[in-house]
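Only one protein chain is missing; all other protein chains are in place.
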Amino acid sequence: MIKVGIIGATGYAGAEIVRLLSEHKEAEVIWYGSKSYTGQRYADVYRNAFHFTDEECMPDDLVKLSKEADVIFTATPQGYLGSVINEEILSNAKVIDLSADFRIKDVSVYEKWYGIKHESPDYIKEAVYGLCEINREDIKGKRLVANPGCYTTCSILTAYPLVKEGLIDPNSLIIDASSGTSGAGRGAKMPNLFCEVNESMKPYGVTTHRHTPEIEEQLSYAAGKDVTVTFTPHLAPMNRGILATEYATLNEGATAEKIKAAYEKHYGNEYFIRLLPDGVYPETKWVEGSNFIDIGFAIDERTNRVVMMGALDNLVKGAAGQAVQNMNIIFDLDEAEGLKKMPMFP
Amino acid sequence: MIKVGIIGATGYAGAEIVRLLSEHKEAEVIWYGSKSYTGQRYADVYRNAFHFTDEECMPDDLVKLSKEADVIFTATPQGYLGSVINEEILSNAKVIDLSADFRIKDVSVYEKWYGIKHESPDYIKEAVYGLCEINREDIKGKRLVANPGCYTTCSILTAYPLVKEGLIDPNSLIIDASSGTSGAGRGAKMPNLFCEVNESMKPYGVTTHRHTPEIEEQLSYAAGKDVTVTFTPHLAPMNRGILATEYATLNEGATAEKIKAAYEKHYGNEYFIRLLPDGVYPETKWVEGSNFIDIGFAIDERTNRVVMMGALDNLVKGAAGQAVQNMNIIFDLDEAEGLKKMPMFP
Amino acid sequence: MIKVGIIGATGYAGAEIVRLLSEHKEAEVIWYGSKSYTGQRYADVYRNAFHFTDEECMPDDLVKLSKEADVIFTATPQGYLGSVINEEILSNAKVIDLSADFRIKDVSVYEKWYGIKHESPDYIKEAVYGLCEINREDIKGKRLVANPGCYTTCSILTAYPLVKEGLIDPNSLIIDASSGTSGAGRGAKMPNLFCEVNESMKPYGVTTHRHTPEIEEQLSYAAGKDVTVTFTPHLAPMNRGILATEYATLNEGATAEKIKAAYEKHYGNEYFIRLLPDGVYPETKWVEGSNFIDIGFAIDERTNRVVMMGALDNLVKGAAGQAVQNMNIIFDLDEAEGLKKMPMFP
Partner (left out) sequence: MIKVGIIGATGYAGAEIVRLLSEHKEAEVIWYGSKSYTGQRYADVYRNAFHFTDEECMPDDLVKLSKEADVIFTATPQGYLGSVINEEILSNAKVIDLSADFRIKDVSVYEKWYGIKHESPDYIKEAVYGLCEINREDIKGKRLVANPGCYTTCSILTAYPLVKEGLIDPNSLIIDASSGTSGAGRGAKMPNLFCEVNESMKPYGVTTHRHTPEIEEQLSYAAGKDVTVTFTPHLAPMNRGILATEYATLNEGATAEKIKAAYEKHYGNEYFIRLLPDGVYPETKWVEGSNFIDIGFAIDERTNRVVMMGALDNLVKGAAGQAVQNMNIIFDLDEAEGLKKMPMFP
């Protein structure tokens, strides 16, 4: 059994790792890290885990944990892992980081968008960007994986084949996305109160959201040139789910058939990517609780644009699920182990 | 007192007219038309109206109604008013139509997008498009008003000043909008069941939604040339509200100052249009139950685009409220009579 | 115009007073008190009020306010008014208190259930319990009104006629109630986050909720003897609304006809109490945004019990609306002024 430690196990993403691993055949959680709840029984904080574990929450001792665990998930605030990572930890255990600390290769871009000084820039180069379907080969055996953001996973996977195959002008890309409120975390903040979120749709971080450079970097690799996009996230009155609706101008010769072929080429054999039939578009409810991303598209002939749409569960494929998928790849397990869950509906 | 008849009073939009007029000083409902509930007490169908009216629902007899009422609101399916309107009705009473029958000037465009043969094309020319803030002068005294659609009101008003003032390329316009489920009506349809809508975001009518040509026609007038846009509606898990997030490429010389000035020029004195402070974006909850539209914007300098955002209550400014506003204009009343409601929060 | 000051204007109940008074013909808010937001523009904190007021939030200076206002609403935490009330304030202005400080006549009961020492017990006797339909005559002209709690208003009004007329055994009364989350206030607390409340029903304060003694005191007056009840509140995933389902054993001779007659006798002429037709039961949605309470009942012949059900909007009839109704009574205005709103549906 792979021994798993989680730093930040009482956040929503950390707790989702606990849920997913409860059905994983080859891994078990041995450290429920939580600075806020240290010493309390984990199942008293997350009562869904009642009857699954009697463990208490542990402090954030990454060095000690690295000696006990085979792999550590850090579901922590931006800047945390950057401030504590070191060679000892990485030589002891694999680290899969759910924060943004090691996602962006250009440290100045990271520091500009996050407003944080990066304290371990030397490890950025070693880290692999854990977008499994794209970087699978690079992830195998790695020590440090930067698990992609929720919006970014959805945004990139939805557009990637069309960018890669040159079917759209990547700089025309506009990404309009909506997320369930679990993406905002479990911190007690007034704007995330039930009454503030319920019955409301709101844009936020317009032109400034920190997932923008992450999307741009990855799509630039796919395009083979620098890509700049407009990205607008919205908060939707639901617990889980991200829907990304993406717009781009078609390059000459791009047709529905070619677009379909591009998706098939890149994703046709992917277990977690479900390409929807013609005229069917993704809805977040159909992926809830699962590691799937559903993708569909429509051609807007009148304006020579394509509308690409992707939906995933922000806590699973957008966070904990992809993190477990990365673990499976690192340890050369069945990539879908613990993740073969049918979405829950309704 | 202005005598009001409503055809379709037991749909959500019709019922909202009833609610709004219950506090209108110079108008009263004298005919609660409802084909489905004829003979039943209106307050037994809409129990919010209990203690406000003891009237029974009436059949759809437009000719008879026109002799009793000063103004008729038709909150009816597409094609209904087109199939029954005639000179007698219009000489008896004003008609404010909440359907799309008289919104689009080019009958072939209407017939193509709606898939319906228009049975009264001769009245299209007479009808005025009742987007109050834009067409106020033309509405005064008119017999037949085509009340704008919910998405269209939000989409057009949000972009209009920038199109009119030539600050954006109108053909670059992409409109991504989300609506509460009341926009889908009160008909018993499986996709609108609570469990299907709740906890889900979904796009629909992608590249084919029938509000598209309505938006294009009005923005073409503003631009002084033909405009084609991409419009994608989404269903959001909430009762009321539309949020439109709109993207366009800035023309040369367009700055945040000029954009702000354009909004101020066109809307600075409008009671129902609230221009939000810099950096503040609209949220549907803040307009719920009211006739306001809140508008904000952000410049995306990196991509030379502007992101315009508008929010309104689809049943009020997007339907019943604007219809009452049109009535007030036609009858030369205070335009805001019956509509000075502060939004309900939370 | 009656000059109104609000202490706690940026809580949900305080903000609802602002909304209701925006349409009141004889009262205007002159003091938006808010300790947390002092100096900020009120409409920047509650954006529904944008275009309604440009005032800034004021500090909690009750003495100063009493010199400027005719009436003060205190929508404040338990213990606040008790700690600051004095003769000067009450000789300057009427005070309508939305906290529990002056609701319970027996100070030891208050101190036991609230765990607070009452600092102004002398004023308890002067205060009138502002349950308008029951204590209307006593409220007229009073200086200090204890505005009832949300659960208590719903619970008492639903059962009162049957207790008063001796149709049920009051000590058999079990009150099971559910409330929307606005009842929990706007404070940033983790259990009230969207993701914690959404998709969940939960009981809380079981056997210990502080509205219990308030219900018991009032029903004891009605019964003419001491009454003890079981009261269980639940948090429901919605913004507004309280539904109380109440169970009691029928006294001998009690029939559906007598129960109906009792409701008619006490409430038949009440504007804000809507007695539903036979077989129709209240739903919170049908009273949303209004000052109505809808009441229905069913006889359970098999068990010789009656099930009484009442629904109101916790922020209106359960708080701000009843407070305004009390103001109207005190100042001898039309009791329904500013409150003749049809509920909003959907």
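So that you can tell them apart, the chains are marked A, B and C in the order they are listed, and the count of residues begins at 1 in each.
Convention: a residue touches a chain if its C-beta (ideal position, glycine included) is under 8 Å from a C-beta of that chain, and two chains touch if they have at least 3 such contacts.
Keep in mind that what you see is a predicted model, and the values were worked out from it rather than measured.
*Asks:* I'm checking contacts with the chain that's been left out. Which of A:Arg103, A:Lys164 or A:Arg240 qualifies?
*Replies:* A:Arg240
*Asks:* Of C:Asp44, C:Glu111, C:Asp176 or C:Glu270, which sits in contact with the chain we cannot see?
*Replies:* C:Asp176
*Asks:* Given the contact definition stated above, which residue among C:Gly141, C:Pro203 or C:Gly224 touches the chain not shown here?
*Replies:* Per the contact definition at the top, the residue touching the missing chain is C:Pro203.
*Asks:* At which residues does subunit B meet the chain that is not included here?
*Replies:* Given the touch definition above, subunit B has residues 12, 180-182, 186-190, 192-199, 237-239 touching the missing chain.
*Asks:* Counting contacts across the full complex, list the positions on subunit A that touch the omitted chain.
*Replies:* Residues 12, 15, 18-19, 22-23, 44, 46-52, 182, 199, 239-240, 271, 274, 276-277, 280, 283, 286-290, 292, 294, 340-346 of subunit A touch the chain absent from view.
*Asks:* Would you write out the residues of subunit C that touch the absent chain, in ascending order?
*Replies:* 171, 174, 176, 178, 180, 195-196, 198-204, 206-207, 228-230, 232, 234, 236-241, 243, 245, 247, 281-286, 288, 298-303, 305, 307, 309, 311, 346
What we mean here is this: only the chains that are shown with their structure count from here on.
*Asks:* From the C-alpha centre of subunit A to that of subunit B, how far is it in Å?
*Replies:* Using C-alpha averages as centres, the distance is 38 Å.
*Asks:* At least two other chains touched by the same residue of subunit B: list those residues.
*Replies:* Only 199, 239-240, 283, 286, 288, 346 qualify.
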